[in-house]
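Missing here is one protein chain; the remaining ones are kept as they sit in the complex.
Moving on, here comes chain A:
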Amino acid sequence: MNDIKQKKNFNIILYLEQFIDRFKLPLAVSSAVLLLIFPHLLTNQYILTIVVKVGIYIILALGLNILTGYVGLVSLGHAGFVAIGAYTASLLATRLGLGFFLSMLCGMICAGIAGILLGLPTLRLSGTYLSIVTLGFGEIIKTIAMNWDSVTNGTLGVKNIPSPSIFGLKLTIANGGFYYLMLVMLLIVTLFCYVTYKSRTGRAFLAIKTDEMAGIMMGINVTYYKVLAFVLSACICASAGALYASLIGYIDPNTFTFDVSTMILSIVILGGMGTIRGMFIGSIILITFPELSRSLMDYRFVVYGLILVLMMRFRPQGLLGWKSQMPYKLSKSITRKLEQARSDKQENLSQ
């Protein structure tokens, strides 16, 4: 019985993947057009703000996914990296008047350094032990932001964070510019995750996740790749943090609580660890749900919890957490070479 069910699932995924593969171009073009004209279809800024927030959380989830989904290190303190990115960027923007992109870059560098500092001492930790340390890291960053009054302005937070601007044009929600900025950043981060995944770096990440010992025996420098994952993850989350700060225009230490960390982790788990598509569906569901279910009032968190519990019970790999059933994609030059080799062999046989 179970076998039959699995077989059926298998086919659905394969059909879906084949469908997407066959209609790649029209699907890509239509979704691109849809995403580009989206702000013009709306008169409601509230919805656009939520959409931008969804986008920011997709970036965050993609960042955490590198660490948790690829390398298998569960972090409960990613709000810390978000905070570093957001604070660095907004302090540089408000106090020194740096442009958005430069200050975001500085935030990413700071978070990257923090990633090294967190990654190196925790190399030998995994599972729950690592989660506890990262949990502590998140709290430390929050506490620093709260108490380092002279720099972070303490609990009062940073106010009047300017909107990003390109060539003097302010990108805000009202003129839709912020939405496009988010879209561009999301595209860059998604592509980055994809190319990293489909390279020896990605294979090394997955090897470490499945069997660290076997990975070492294949000559993979586990220290390097674990720290690299921490750094990449921190940088991506910091960029989203900077984006978030300039969206809201105000941050304080309570913007980056433990709830943010668990939200990012929930998205990764709900969507499907180690997949890119999962991060999209995960944030769409988890970020829009509280907004859609305002009629449930206080009960919405009960429903929210219930969704997560049911998901863990019936689909622990995540909503879209399947493995691709399509054949491994070979580049054209390899297919040509292989066919050449095969025909050579046949010639030899016939002679």
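Here, a residue touches a chain if its C-beta (ideal position, glycine included) is under 8 Å from a C-beta of that chain, and two chains touch if they have at least 3 such contacts; residues count from 1.
Operating definition for what follows: contacts and distances are computed from a predicted model.
A chain of this complex does not appear here, and its UniProt-recorded name among "ABC transporter ATP-binding protein", "ABC transport permease subunit", "tRNA N6-adenosine threonylcarbamoyltransferase" or "succinate dehydrogenase" is "ABC transporter ATP-binding protein". Check A:48, A:114, A:220 or A:320 against the missing chain and you find that the one touching it is A:220. Checked against the full complex, the candidates A:116, A:195 or A:292 give a single residue touching the omitted chain, namely A:195. Mapped onto chain A, the interface with the missing chain covers residues 192, 195-196, 199-201, 203-204, 206-207, 209-211, 213-221, 228, 274, 323, 327-328, 330-331, 333-334, 337-338.
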